[in-house]
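Here is the structure we will look at, set down as structure tokens.
The other protein chains are all here in position, but one chain of the complex has been omitted.
The block that comes next holds subunit A.
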Amino acid sequence: MKFEGTPAYVATDDLKLAVNAAITLQRPLLVKGEPGTGKTLLAEQLAQALGTRLITWHIKSTTKAHQGLYEYDAVSRLRDSQLGIERVHDVRNYLKKGKLWEAFEAPERVVLLIDEIDKADIEFPNDLLQELDRMEFYVYETDETVRARHRPIIIITSNNEKELPDAFLRRCFFHYIAFPDRSTLQKIVDVHFPGIKATLVSEALDVFFDVRKVPGLKKKPSTSELVDWLKLLMADDIGEAVLRERDPTKAIPPLAGALVKNEQDVQLLERLAFMSRRGNR
């Protein structure tokens, strides 16, 4: 079983290798990279390519590790006990299975995505060490051990907001999705818009890389912004001529809102446009 990218996802050689190594050696794969370079998409496409199910566990700042295993719903049990409902006698009725449990008891090998693990508390990854290593955990309420039937393929994404503990990193393989170069980017655009005119793409890429080069941008536009922007350009039917037009008075690219997401960045672009206009006079 090898991952070679999918018709809808362009995987670079190093990414393919990291994914395949993680699959073969059954280790979690930690994926980092600039926002918008397709970290989450990787898990979705991997599940699709392997023809299996994707289970996603979105991490928030309040997420606790045990929520991925199971939760014991004491409140319902309390209420049921006061109403004298029959099912109160079996504690199993009040255990809510988490995403890890779900992945462990799946009849086939699934892809488990732990999305944005850096959002959680600093201790969060440490609480999952044993579970990810042995792929089993212990349920105190019923005194049983849940073991994975098939070790799921685990993809973990991080935006680098917190440093992850060493003990956790040791157990993972790691891949950093670098910002794609022009030829890879061209492939990505082709995958998303098969019918788009080559010249339009090439002009758009020129403008796109120009914007990325502007010094001091708070958030540089990345792949997902480019794809959105092209979508808008096509919807508005803006031709490549407009893009090619390097008229200094129009230094801001059309529909720039899709590329720059921060009002300071928009101002910066406008100021640069103003300066270049003055310089040309």
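Simple rule for what comes next: a residue touches a chain if its C-beta (ideal position, glycine included) is under 8 Å from a C-beta of that chain, and two chains touch if they have at least 3 such contacts; residues count from 1.
In the analysis below, contacts and distances are computed from a predicted model.
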**Study point:** Protein that the absent chain corresponds to, by UniProt name, given "2-oxoisovalerate dehydrogenase subunit beta", "Serine-protein kinase RsbW", "VWA domain-containing protein" or "ABC transporter ATP-binding protein"
**Key:** "VWA domain-containing protein"
Point to revise | From A:24, A:61, A:130 or A:145, residue that would touch the chain that is not displayed | key: A:24
Check your understanding: With respect to the chain omitted from the figure, which of A:61, A:81, A:130 or A:267 is a touching residue?
Key -> A:81
Exercise for review: Specify the residue from the set A:90, A:144 or A:161 that touches the hidden chain.
Suggested key: A:161
Review point. Residues of subunit A in contact with the chain that isn't shown?
Key: 13-14, 17-18, 20-22, 24-25, 27, 29-30, 32, 74-75, 77-78, 81-82, 122, 161-163, 166, 169-170, 172-176, 178
